[in-house]
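Every protein chain except one is present and positioned as in the full complex.
Moving on, here comes chain A:
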Amino acid sequence: MNRTKREINYGMFILPALIFYVLFCVSPFATMFYYSVTDYSVMKQTNLSFVGLRNYVDIPENDLLLSGIKNSLVYALLMTIFQSVLGILLAVALDKKLKTKNILRSIYFLPAVFSPLIIGFLWNYLMSTSDFGLINQGLTSIGLSKINFLGDSDLALYSVIFTQLWQWTGWAMVIFLANLQSISKDYYEAAEIDGATGAQKFWRITLPLLQPSVNVVTVTAMIGGLKVFDIIMSLTNGGPGNATETIMTAFIKTTFSQGFYGYGAAFGVVFFVAVMLLTMILMQFLRKWGEKIA
């Protein structure tokens, strides 16, 4: 009896959070599943009809969405890899006994403080091909030709990724640093006595023991990469052509600009499943890596 009462008491504590979670997360999500099998659109907002899987079948016909999927995968993959690798290298470097380490850590972390919209505006001017573009001004002043960072469809996505690595590598570095500082120095001293080189210490001690933070950084980078939106809108708006359209920009344009809500909801469901699967694969890989270390 006491146990039941205690369960109820604790249950009461989590009830407000549960209500908000159901209202603002579970409920809209379930509604999206429902809308994805209806003909809900800006032209038909009441008396919705069941259309089966029609909205899902139509997804591959939309070039915008297909470009968005392709670009998002490239973006997420490159961001995950480079953010982790560069973050680890920076963290290891700034974990050394440097006089300037605190200043350098602050400098590397600083871009993460700004909104992606501000970063977008800043890099838009820096990378512009107009006479006001700082980088291209520099290139032409030393006799090199201009680089069309954001206007060349073969380059634009990678230019966006570069700006985001510039912004978020410092954040990853902080996570890795926190993990690094928890690694006991005893391991390194023991390795030194055994005559291990710097590289051996990194591969055999540092990297395996960084596994928890690698999990955090890679999973957040992968999910964040797949749903990237704001930096694209502020830097390229998906262009030139569809060269930098991502899943989210394509989703917003299809759903809200064109007014096909049911179709957009179907794409949202597919996106959810895709993110879930990719995250599960990544988690599985990380788990196996963790087991191997253990």
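Just so we're on the same page, a contact is a pair of C-beta atoms (placed from the backbone, for glycine too) under 8 Å apart; a residue touches a chain by one contact, two chains touch by 3 or more; residues count from 1.
By definition in this document, contacts and distances are computed from a predicted model.
Novice: Looking at what's absent rather than what's present, what does UniProt name the missing chain, "Aminomethyltransferase", "Putative tricarboxylic transport membrane protein", "Extracellular solute-binding protein" or "Indolepyruvate oxidoreductase subunit beta"?
Specialist: Choosing among "Aminomethyltransferase", "Putative tricarboxylic transport membrane protein", "Extracellular solute-binding protein" or "Indolepyruvate oxidoreductase subunit beta", the correct UniProt name is "Extracellular solute-binding protein".
Novice: Which listed residue (A:79, A:94 or A:150) would be found touching the missing chain in the intact complex?
Specialist: Of the candidates A:79, A:94 or A:150, A:150 is in touch with the missing chain.
Novice: In terms of residues, what is the contact footprint of the unshown chain on chain A?
Specialist: So the residues of chain A touching the missing chain come out as 9, 12-13, 16, 19, 41-43, 45-46, 58, 61-64, 124-125, 127-133, 146, 148-153, 236-242, 253-254, 256-260, 263.
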